[in-house]
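The next block holds one structure in the form of structure tokens; read it before the comments.
Every protein chain except one is present and positioned as in the full complex.
Let's turn to chain A:
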Amino acid sequence: MIEILLFAQLQEDAGTDKLLIDGDGWTVKKLKNQLITQYQLLQVEQSMVAINEAYALDSDEIHSGDIVAIIPPVSGG
């Protein structure tokens, strides 16, 4: 299982700050599609994904033990 961290609006939409997903070997793109279609987290479309605290590409793979975070558009500063 892979722990998916959620923040800001996404956290409120999902009603939780983390999801457990059985997605070993998935690409980032597949993960995003699953979150949009299965969990109705539409803001994932505009979000970045971080694997182990570094921004990832759509083609990168996620594996068990990775810390995966969905990063909606940031608004710090």
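Assume a contact is a pair of C-beta atoms (placed from the backbone, for glycine too) under 8 Å apart; a residue touches a chain by one contact, two chains touch by 3 or more; residues count from 1.
As a working rule, contacts and distances are computed from a predicted model.
Asks: Match the chain absent from this complex view to the correct UniProt protein name in "Hydrogenase nickel incorporation protein HypB", "Molybdopterin synthase catalytic subunit", "Teichoic acid D-alanyltransferase" or "ABC-2 transporter permease".
Replies: "Molybdopterin synthase catalytic subunit"
Asks: Would you write out the residues of chain A that touch the absent chain, in ascending order?
Replies: Against the left-out chain, chain A lists 5, 7-9, 12, 43, 46, 50, 53-55, 69, 71-77.
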